[in-house]
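Mind having a look at this structure? Questions to follow.
A single protein chain has been omitted from the complex, and every remaining protein chain is retained in its original position.
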Amino acid sequence: MIGVPLAQLQIQEPGGSDACAAANGFCPGWIVENIDRYWTPLLEHVYLTVVPVLIGFALSLGLAILAHRRRWLTGPIVAISGIFFAIPSVAAFFLLQPITGLGYTTAIVALVSYTLLILFRNITDGLRNVPAETRDAALGQGLTERQVLYRVELPIAVPEIMAGLRIATSTTVGLAALAVFAGAGGLGSEILVDKRFKSNVVVAGGLAVLLAAAFDLLILTLQRFMTPWRRARA
Amino acid sequence: MGDSSDRSTAEPLEFREVTKRYPGAAQAAVDGLSLQVPAGEICVLVGPSGCGKTTAMRMVNRMIEITSGDILLGDRSVRDRKPADLRREIGYVIQHVGLFPHWTIGENIATVPRLQGWDKRRIDTRVDELLELIGLPAETRSRFPSQLSGGQRQRVGVARALACDPPVMLMDEPFGAIDPINRERLQNEFLRLQAELRKTIVFVTHDIDEAIKMGDRIAILQEGGKLAQYAPPAELLMYPASRFVEDFVGSDRALKRLALQRVRDIDLWKAAAIRVGTPIAEAQAMIADADVSYAMLVDEAGRPKGWLSDRALAGERVTDDLRSPAHPIVDLDDVLRDALADLLSSETRYGAVVDERGALAGILSLEVIQQFLHAAPAASATGADLLRE
Partner (left out) sequence: MSTTLAFLGDFGEAIKFIFQERESVSGGVQIGGIPELAGFGATHMIVSIAALAIAAALAIPLALWLGHIGRGDFVATATSNVGRAVPSLALLAFFISFVGLGYTNVIAVLVLLAIPPLITNTYVGVRQVDRDTVDAARGQGMTDLEIVRKIELPLALPSIFGGLRISAVNVVATATIAPLANVQTLGEPIITPQTYGFVGQLGAAIVVAVITLAVDFAFARLQRAVTPEGLKLEEPARRRWFSLPTRRRLESR
């Protein structure tokens, strides 16, 4: 197996017509002309964000509900996901390669492992922060434990869960920029194609930041729709 | 820096036209407050929420700055002092105590001595003294606030405030977060402490009963930070200055006054105390001289046995024929409110009052109590007086 090709290509054509690009300036003209080359990496980046966050969310929700019933599981789950969280993503991309090979699978497995701690912690804290009297009242009305969880506790925990989702998503956007080391493309690969060319760095990096902001806005909007009772108060 | 520990004298406190106005607020929080607190007395600031009582208190140690007017501590304006220095000389106790959770009880109590740079031995001695004063075992000093009960923490809060023997103490609802039973105990403890220490104290509460119990003087504030009345508790209950004060002290203010007096403080009726075998003529003379038309049979020591019947007075000498037992028997040291309760519950008009030795000292009647309620309040009837025996 050979390493990821990290050839130092030159995007701007030396001696080409664009004097600005040739002089490695920041060139709006070049950007407008070459914006097309960023679409594929951007879409890859979206994919590298959405898929891990969704898988991570499903896993964390399941684990959190499990730990909500069996409290003693919380410690070990947090400890293990804490270890995943601490391993640098660059290292993880290589550590996984012997098992999952070069490409999306490796990137996604690694990125999922980073979302676990954030999401699990926020979901369990959200559930735990439901006022005891609310829970008590629900049980007192005759709701079963299951109904209390799905109709009372989870809805009340939505703001904290969504806050966790926002943190996990923007973190994943940032880490996905390193997925190039797993051979999974994304905006990071565009940055590495020519890391010295200002226009390239600004466009690729800027797109990643914008992507994070866009996801944040999207989740915030989603949250407003999911928690009408908070809107009514505001 | 002045060492405050050597002078344990309290200082008088005076509010002069003190006003606090927050920028943008239509109404003043405290409006032209003027009152004098004599040295060694407890002045309670009481009123509904939003009346500015806490604001008024917090201006004393400049936790809140005065907009206009002045507060004098002794003869010095608090405005001339550096806030931190001023605060080190003023004890400060708040509702939630605010003990420093990362310090031991000993370190908490030693807060101000440490700020003042006392040496370690002196601090240790002082902490031991204070722990004893507030009735906590000496080993408490190495524990942490989280290991203490609410009442214990409140005591530590008081000890911390007393550490440098400040001439003035500020207390903001100090017992507000304590359950009723422990609150009563802490109040009594504190009054006993105060009888010894004689600090000048500004005490904030929203509870009129606590105000009546704790205050040598009570300042009732009404909304907008205006002083409605400033008077000793008995006077306040007797002569409310306005409709607001009347409402605030409550329709049971007569009963509250009774809680401030002991049986010995009022003019009791005289009864004929007659022993068995007393010649009738002598007995008749005693009855004529008494305020009550019935005669009380007493034993050799003068202890009441019961009310004599007509038959007992019909012969040559008085016999032990009783019309009714001597019930209730009231102690001279009983609080009037409790004595009244005894009278009412035994459904009689007269109660025999006895002194420390159990001898008849006089008769308490509903009329006596009524007379007291219509008379001018006694000079210094306060809750603190009741605890001083």
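Letters A and B mark the chains as written, and numbering starts fresh at 1 in each.
FYI, contacts are C-beta pairs under 8 Å (C-beta built on N, C-alpha and C of every residue); 3 or more make two chains touch, one makes a residue touch a chain.
If you're wondering where the values come from, they're calculated on a predicted model, not measured in any experiment.
Colleague: Touching the absent chain in the whole complex: find that residue among B:49, B:146 or B:251.
Modeller: Touching the chain that is not displayed is residue B:146.
Colleague: Can you say which of B:20, B:87 or B:199 touches the chain missing from this structure?
Modeller: Touching the chain that is not displayed is residue B:87.
Colleague: For the chain not shown, which residue from A:42, A:64 or A:178 touches it across the whole complex?
Modeller: Candidates A:42, A:64 or A:178; residue touching the omitted chain: A:178.
Colleague: Taking the full complex into account, what residues of subunit B touch the chain not shown?
Modeller: Touch with the absent chain occurs at residues 61, 63, 83-89, 92, 94-104, 111-112, 115, 144-147, 157, 160-161, 170.
Colleague: What subunit A residues would touch the chain not displayed?
Modeller: Against the missing chain, subunit A presents residues 1-6, 24, 75, 78-79, 81-83, 85-95, 97-99, 117-118, 121-122, 125, 159-160, 163-164, 166-167, 170-171, 173-178, 181, 187-188, 191-192, 195-198, 200-202, 204-205, 208-209, 212-213, 216.
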